[in-house]
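Missing here: one protein chain of the complex. Every other protein chain is in place.
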Amino acid sequence: MDRIGVGVLGATGLVGSRIVRLLRGHPWFAVRAVSGSSRTVGKRYGDVLRDDTGIGEDALDLTVVASDPRNFDTPIILSALQAEEAESLELEFARAGHAVVSNAKSYRMAADVPLLLPEINWQHTSLIKTQQEKRGWSGLIACTPNCSTSHLVLVLAPISNEFALNAVLVTTMQAISGAGYDGVSALSITDNVIPHIGGEEEKIEAETLKILGREPAHERGSLRISATTTRVPVIDGHFESVSVEMEYPITAEEIIAAWQDWRPLERLELPTAPPQPVIYRSEPDRPQPRLDRDAGGGMSTSVGRLRKCSVLDWKFVLLGHNLVRGAAGNVILIAELLKAQGYVSG
Amino acid sequence: MDRIGVGVLGATGLVGSRIVRLLRGHPWFAVRAVSGSSRTVGKRYGDVLRDDTGIGEDALDLTVVASDPRNFDTPIILSALQAEEAESLELEFARAGHAVVSNAKSYRMAADVPLLLPEINWQHTSLIKTQQEKRGWSGLIACTPNCSTSHLVLVLAPISNEFALNAVLVTTMQAISGAGYDGVSALSITDNVIPHIGGEEEKIEAETLKILGREPAHERGSLRISATTTRVPVIDGHFESVSVEMEYPITAEEIIAAWQDWRPLERLELPTAPPQPVIYRSEPDRPQPRLDRDAGGGMSTSVGRLRKCSVLDWKFVLLGHNLVRGAAGNVILIAELLKAQGYVSG
Amino acid sequence: MDRIGVGVLGATGLVGSRIVRLLRGHPWFAVRAVSGSSRTVGKRYGDVLRDDTGIGEDALDLTVVASDPRNFDTPIILSALQAEEAESLELEFARAGHAVVSNAKSYRMAADVPLLLPEINWQHTSLIKTQQEKRGWSGLIACTPNCSTSHLVLVLAPISNEFALNAVLVTTMQAISGAGYDGVSALSITDNVIPHIGGEEEKIEAETLKILGREPAHERGSLRISATTTRVPVIDGHFESVSVEMEYPITAEEIIAAWQDWRPLERLELPTAPPQPVIYRSEPDRPQPRLDRDAGGGMSTSVGRLRKCSVLDWKFVLLGHNLVRGAAGNVILIAELLKAQGYVSG
Partner (left out) sequence: MDRIGVGVLGATGLVGSRIVRLLRGHPWFAVRAVSGSSRTVGKRYGDVLRDDTGIGEDALDLTVVASDPRNFDTPIILSALQAEEAESLELEFARAGHAVVSNAKSYRMAADVPLLLPEINWQHTSLIKTQQEKRGWSGLIACTPNCSTSHLVLVLAPISNEFALNAVLVTTMQAISGAGYDGVSALSITDNVIPHIGGEEEKIEAETLKILGREPAHERGSLRISATTTRVPVIDGHFESVSVEMEYPITAEEIIAAWQDWRPLERLELPTAPPQPVIYRSEPDRPQPRLDRDAGGGMSTSVGRLRKCSVLDWKFVLLGHNLVRGAAGNVILIAELLKAQGYVSG
């Protein structure tokens, strides 16, 4: 089978270059075009990267182009554009017939755009039909959730499905790579915690409801979510401390089994789907960012320290790679889902 | 007035040496004796310190002695001993007639030992009479709370007093100095978060109830507390993310006023009491460990980001110096309280 | 005596705000005006600072103005402008009659501008007369050296004076604050060393020769200097590993005595001059950035590990505060020298 061509928008940034790196040797997709800022257009991709670790020679030799549909003849567009650029450009690509999978926040909450964690809501892709009719285009836009939301929802979904989840209280400790190459200055974060990440708490609270909605385009009702987001001196890996309130009684064994046994995508055999999306660690001091962020190739979320919460019902901590499942890896997994479901073809 | 002699037990460690440093130029107290491990006994104090920053020449020239009452003729003993040593030695010092203020956990929860944050429960020193009668000694033992508990309770007290507090859910991000000089290896914490600190969650949950008890020796009832404690790559300053549930409605303005206007110790004029024990910061990204840990000379707790919590009622973050208010500074403040109340004299 | 008015250019940056902080309570000078970028002009100084630690209330209440001589009626201008701005603006201020002491590199190597470490070459201020005649202005420009040069030269001078110094080989490990607030991204320096700081090696090699010149405007001849400069994950304090070759034999005792006994400025009684400019530490593992950067209020350089070098003659390590002696503090010390020598008056 010929591999399907993929174009990567914003390919010189931290998420964009991670997409290219993760696609090295991909069985279905091949990166055929990369876009970057005007400063980089016309240059060899490998020459404008800050870190070319793990990127294939073929990709390094591509010439950077502008983010314009005329420069791309690939069926699939993976977008790591910043929100301000994404807002108009992703529309242009969808109008030009491309299947756009976006890491930007611009269309995540649009009623006709699926916000996907494939293990949880693969059926939300049915929104695409509505989207194409309503917008009158043959392309499509699908979005990956915010990086700290992705890991939280992966852990909530297995227990939310079988038992009713009433409330979630979460404090995050997020890695510096979540803000991009220059998003956090060394002087601000060394020996420090920054108790604020603009817009992040609102994203967690809103996106979680959309992803857990039982019907596409219907938000999960009756679930209260409260988030506090902070930045800590960690390179990669978002850590979260979570307490939950359940509608029905549930035991620790049931929760752990729900996580460990959860294999919702198994039959689709998507190349980037990890064998086990949620991994429970029974050690008292796990998960930890440096030891567990690469679990499942960065696509698994690790959970630990499940115990009774004397204020809500249960509490635990979780950890996942913000650049892989939290961004680049989930963008690729969505593209694989779209391919498996027939929304894109080579 | 002649200054009252003070002996410091465990004076070569991080908390012990901070006590000595904070007592430099103290108007009431003077360090007259310091104890250390057998390895250091007989040596000049300044020669066995890992870091002598800010310690006075008089103290540096003291000769380290063993932690034995026969080596101490000071009315006041400030103990920075580890729990295993503190358990027997602090009894010996109290029996020998010393007023012992301890940083160890050994006697914090004993029914006849006051666990003191002077601003909150100065009247709990009335337990000392019971203690002296029951134990048959002329000395006394009083304890300072665990480092992460101290800052949490300082922030809870002003709103707990005026409005009923029902529940507290807290996630801490604690500094490495909280574990002593060699408590955390660089390899374990660099680029990492460790989601477990042995015994810490239990201490927060138990000590908070004792400190907030309306009567000495009666635990505050009907308050549920749930803590998750973690270690982050920060040198000094424990950061905490807190959500609270109140019995009665309360506005943000009332909460902030309760914190900002709280001056419970003013009339006692204790030298180490900060002018403002709780400081509210209105900036969106404060408090931060590196910028705020030295507020009030390390004796004030800084709070910020007060906002509605959609699961409980209110949420906020707080920050305080774990070695000062969380240990050495509060030990000194307790000694000052005991002096002001007549429990020790020169 | 009325304090002399001082204006600070670029007062919102890391060096500028440190100048204002160090001038709090200064016996001779008072900050009367502060300039900042167009984004900050017209705002209260305290409201645009990223970190207001240690800055006096009077200064916090100043209104930020543009860097234009018409906004300043202070005899002294302390400039923390970036080089590109400094180049034209500092000339304007000197032409308008101000005594400008600059932290920028723009005029450091100009033949008629003194490049001053007051302890070493206070007599180089005699260049000012030439400068005023040649340039036809009543103001003046004097410069502080590059931050890593300052500490190196302070340590070389005492041994260079008495014994001939032939060659210096230095490797620096520089702190992130040397690059300003946003000069180093957290992602680039965490768990890393960056082996390149643009232009820094050339500055060390050139400025050292000018400062050590026996006559003003005559470079020290016959001294070879070779520098490698790197950035390490340290907040404040530049560390340097140095080997030197001497013309004449010299013993370790003579070197240490030359450093410890060096008090060249004593009789001038400049308020910011540290009692001991160079401090030798005999411990095997000192100096260290976190323990020694504040020695002498940040104005002293600490040296340690003096021992034979089997390639050159002697080797040692040194450490000093890059923002204090390496920038803001030395700017103030130069202003004090100019006042003491009669180049500025109130």
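In order of appearance the chains are A, B and C, and numbering begins at 1 in each one.
What we mean here is this: a residue touches a chain if its C-beta (ideal position, glycine included) is under 8 Å from a C-beta of that chain, and two chains touch if they have at least 3 such contacts.
None of the values given here were measured: they were computed from a predicted structure.
Colleague: Which of B:12, B:131 or B:177 touches the chain that is not shown?
Modeller: Candidates B:12, B:131 or B:177; residue touching the omitted chain: B:177.
Colleague: Give the residue, chosen from C:171, C:260 or C:341, that touches the chain omitted from the document.
Modeller: C:171
Colleague: Among C:24, C:135, C:220 or C:286, which one is in touch with the chain left out?
Modeller: C:286
Colleague: What does the interface between chain A and the hidden chain look like in terms of residue numbers?
Modeller: Touching the chain left out of view, chain A contributes residues 51, 53, 190-191, 291.
Colleague: Considering the entire assembly, which residues of chain C contact the chain that has been omitted?
Modeller: Within chain C, the residues that touch the unshown chain are 167-169, 171, 173, 190-196, 205, 224-226, 228, 230, 232-235, 239, 241, 243, 245, 284-291, 304-305, 309-312, 315, 317.
Colleague: In the whole complex, what residues of chain B lie against the chain that is missing from view?
Modeller: Touching the chain left out of view, chain B contributes residues 14, 176-177, 181-191, 233, 235.
Criterion: only the chains that are shown with their structure count from here on.
Colleague: Taking the mean of the C-alpha atoms as each chain's centre, how many Å separate chain A from chain B?
Modeller: 42
Colleague: Which residues of chain C are in contact with two or more other chains?
Modeller: 190-191
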